[in-house]
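Structure first, commentary second.
Every protein chain of the complex appears in place save one, which is left out.
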Amino acid sequence: MKKTKAVLFSILIILFFFNLSFPQENLSPPPPTEVRASDTQNDNGHSITITWKLSGDDGAGKKNVVAYEILRSELPTGEFVVRGMVPAGNNTYQDRGAKEKEDKNYFPPHKDFYYKVRAKTLNSYSESEVAGPAQAYGEWFHLGKLPVFVGTLAFTIMVLAFISLARKGKEFYVRPLAGIDAVDDAIGRATEMGRPILYILGLGSAADIATIASFTILNRIAKKTAEHKTKIIVPCNDPIVMSVAQETVKAGYLDAGRPDMYKEENIFYLTSMQFAYVAAVNGIMLREQTATNFYLGKFYAESLILAETGSVAGSIQISGTDEIAQIPFFVAATDFTLIGEELYAASAYLGREPLLLGALKAQDLAKAIVMISLASGAVAASFHLDFFLRLFTVQM
Amino acid sequence: MRRQLPILIVFVSGVFMVIQYFIPHESFEFIYEYAMDWIIIIGIFAMLLGLWSLTRASVSKVQAKAPGWGFSVMTLVGLATMLFLGFYKGNKSIAEGTFFMDLFWYIYTPIQATMFSLLAFYIASAAYRSFRVRTVLATILLVTALIIMLRLIPLGPISGVNQWLASWILTVPNMAAKRAIWIGVGLGATATALKIIFGIERAYMGKD
Amino acid sequence: MNFYERLMQLDRRWIYLGVAIAVTIPVLAPFKVPVYITPEAKAVYEFVENTKPGEIIFLAIDYDPNAMAELHPMARTIMRQSFSRGIRLIISALSQNGPGMAEQLISQISKEYNKKNGVDYVYLGYKPYPGITILAMGQNFRIPFPTDYYGTPLDSLPMMDGVRNYDDVKGIISIVAGNIAEYWINYANGRYKAKVFFGVTGVMTADYYPFLQSGQLFGLLGGLKGASEYERLAKQEGVATEGMSIQTVAHLVVIAFIVVGNIGFFMSKKKKR
Partner (left out) sequence: MERIGIWIAALLTLGIFSFLYKDNPFYKFCESLFVGISAGYWFVTTFWQVFMPKLADNLVAGRFYYMIGAIFGVLMLLRLFPKIGWLSRWSLALVVGTTAGLYFTRYLVSNGMIQVQNTIIPLYVKGNLSQTIGNLVIVIGTFSGLIYFFFSKEHKGTFGGLAKLGIWFLMLSFGASFGYTVMSRMSLLIGRMDYLLGTWLGLIR
């Protein structure tokens, strides 16, 4: 099969040049019919889609049609230029171009174009009627993404609804999380031992959602360390993350009423290179003898280096990441691990802020909906009903 | 001005990015591309903050003659050398064969690779330390890890079975668990993104 | 502390020593073990094998010297296979510390096959923010890479004539370490429907199995084992094949330590009773 395709392709190339010298033969196939040209849906406005009905000799009749060429012109009678070619059996083509005016292949929108489709055999061809005019224009809504749109709206409404319930004073139950319960003990331990706490925000940028979740946790922990008068060290690997961490810790000290104790030099930048950063943090752990290490945020391969060095130093370690590949190492080598979503929930747990707890409740509701869809979808699929599947199918 | 405007910027830019996902039209595409470039550019400027922090910390350690200040001198020397070599010949400074690249190949790369390779030791010690039949959960962890590791070891007649079991674990129950984590992370991250956009989660903004 | 308790609390330096010996001895006295070939590795091999001479494959070298040991053999074998079959390559390097290393590899192998830059291959180099770069390349390679790695405008390279974006290549093989892989799946495949193949580090392999099943990924080489499978398939046995035999010994040592720890745990518990 694949060999045939290869042969066909080489034939096509030969044919392409061959045609120049022998443009017409009387054995031309029936032309493609019902050619339609129209704007391509759900695009940025630089493409027209052409469809046609296959030539009578394509797959039937003499079965000698090998390809279709798509030609374009700005005038119905003007000179037609080949825009592309598709193998026989295909009945659509997207004539696409660039959106930048400077680009060689610029495709102007809102401009009339006419199309012809040429059915080609080995040594002849025939052309369809001219179709068009058609104009390319950009859409203002991507219909294929409708399920995402519905999901976005539904989820946003759920989150906002629960938050406003929380604002009205409704209280939500949350089950205990081992990793969270350990935080207070861990800070207490550091205080007793008179040793510092190390907080690692991971390798994410300030724009990573996991890092932002970690900032909120850092803020709560900074408040507690300020209350306990325990030193907190935050080495950073991204300058923006460092800036934000400084603000966050400062705010925590302010919340605790101890702005005087805040020391900016304890929240510092080392280097943005993964392993140089880890080498330095390793050193900090052993030399500062940190009593408690937090690893919360985005972590990559360094997770285990940090966790094992921390364990050599005898620190209590609490970790959490949404990087699935690293969770196993944190689970094996640290004392408590916040797994995936638990990291995002932690900020709500630590602050006990009703608004954040409300959002957590919305997450649970969304989870319940997902689970019901999963279960009923799987049952439906067993009976070959793909209704549920379609609800979640996104066309890009 | 100090608190409200940033929250407004977050809201507007966040909502815009969500909306643009649904709008294929090129006018949105252009703004989207510019916004992405701006963020890259902000990141570049912020690099100076990083260098400033590193330099200041090292210099003050040296000045205070803090314990190990000599090592801070090494950091400063390394930094200054790279900066000098990286700029003194304009944009030709970082071509292959320059001293800059020699330092990269003979100092940076080996240390980096060695740091990474420490994981071989640590993965063994972590496995030794935590893979004990202490609890049900620890036992599950231990048994699956063993099955997977044994796939590389010639086991004679049971090699085929183990190979099959290992790949079944990787593709079936492993995938089920990962999907659960993925979906959970998806919901947690989208909820957090929403909280950021609506200004509910704003600890990262600090306080005055 | 009795003998069994001691087994439970070995100083970790003994473990380090055990690992060091396990990887050193076979290096000095090499031997070979059999390799089992997985269907997902075969899929990558056959994709390259079925690409016709003159067609273009996009090869992304998305790792840095950290992952060289595992991923270099894959990139090397795939490049050799492609060049020897007359396939043209567009190569990018989206990992921050990767471009220099990728450049070395490219110049070495293109010399072996006497391939010309700009004609038989194009090296784009590095841009930060891989997600955004991958998205932009879906529009046009020229958006993130107005020039190639060497500063030549893409428009003046003969090979790039008429080659705009992923639509104009047969598929993408990304040899990748870290989260850049996600972007290839989400953006190149998700947004632009490109055919994506991966060569990933061993640690990532299990994470990308689901994408094979969901059809977002068309083939996968996992770690050194994947590389050695590929060397077998392409009949270029080398570093990876050798490495696999050392792996066997190293795995045995790790398993032995786990067993020792558990014997200690079990026996000392029994004694207490």
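We just call them A, B and C in the order they show up, numbering each chain from 1.
In the analysis below, a contact is a pair of C-beta atoms (placed from the backbone, for glycine too) under 8 Å apart; a residue touches a chain by one contact, two chains touch by 3 or more.
From a predicted model like this one, the values you see are computed outputs, not experimental measurements.
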{"item": "Contacts of the hidden chain among displayed chains", "value": "A, B, C"}
{"item": "Residue of B:59, B:79 or B:133 touching the missing chain in the full complex", "value": "B:79"}
{"item": "Touch with the omitted chain, as defined above, among B:66, B:158 or B:176", "value": "B:176"}
{"item": "Contact residue for the chain not shown (choose from A:193, A:355 or A:370)", "value": "A:370"}
{"item": "Options C:38, C:51 or C:247, residue touching the unrepresented chain", "value": "C:247"}
{"item": "Touching the absent chain when the full complex is considered, from C:2, C:24 or C:84", "value": "C:24"}
{"item": "Hidden partner interface residues of chain B, rising order", "value": "2, 5-7, 9-18, 21, 34-52, 54, 68, 71-72, 74-83, 85-87, 91, 93-94, 100, 102-124, 127, 136-137, 140-149, 152, 168-187, 189-190, 193-194, 196-197, 204-206, 208"}
{"item": "Absent chain, residues of chain A that touch it", "value": "147-148, 151-152, 155, 172-175, 177, 206-209, 212, 240, 243-244, 270-273, 275-277, 279-280, 282-283, 286-287, 324-325, 327-329, 331-332, 339-342, 345, 360-361, 363-364, 367, 370-371, 373-375, 377-382, 384, 388-389, 392-394"}
{"item": "Residues of chain C in contact with the chain not shown", "value": "13, 16, 19, 23-24, 27-28, 66, 68-70, 96, 99, 125-128, 146-147, 182, 185-186, 190, 201-203, 205-207, 210, 213-214, 216, 223-225, 243, 246-247, 250-251, 254"}
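Note that in this section only the chains that are shown with their structure count from here on.
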{"item": "Category of the chain touch graph - line, ring, star, complete, other", "value": "complete"}
{"item": "Two chains joined by the most C-beta pairs in contact, as defined above", "value": "A-B"}
{"item": "Centroid-based (C-alpha) most distant chain relative to chain C", "value": "A"}
{"item": "Distance from chain C to chain A - Cα centre to Cα centre, in angstrom", "value": "22"}
{"item": "Per-residue multi-chain contacts in chain B, two or more chains", "value": "39, 43, 112, 116, 123, 125, 127, 129, 131, 178"}
{"item": "Residues of chain A engaged with two or more neighbouring chains", "value": "99, 273-275, 301, 324"}
{"item": "Chain B - residues contacting chain A, complex", "value": "18, 21-27, 29, 39, 42-43, 46-50, 53-54, 57, 60, 68, 111-112, 115-116, 118-119, 122-123, 125-127, 129-131, 141, 178, 181-185, 187-196, 198, 200-201, 203-207"}
{"item": "In the complex, chain C residues that touch chain A", "value": "12, 50, 52, 66, 97, 139-140, 142, 155, 164, 167, 178-179, 190-193, 203-204, 207"}
{"item": "Chain A residues within the chain C interface of the complex", "value": "2, 6, 9, 96, 98-100, 103-105, 273-275, 300-301, 312, 323-325, 396"}
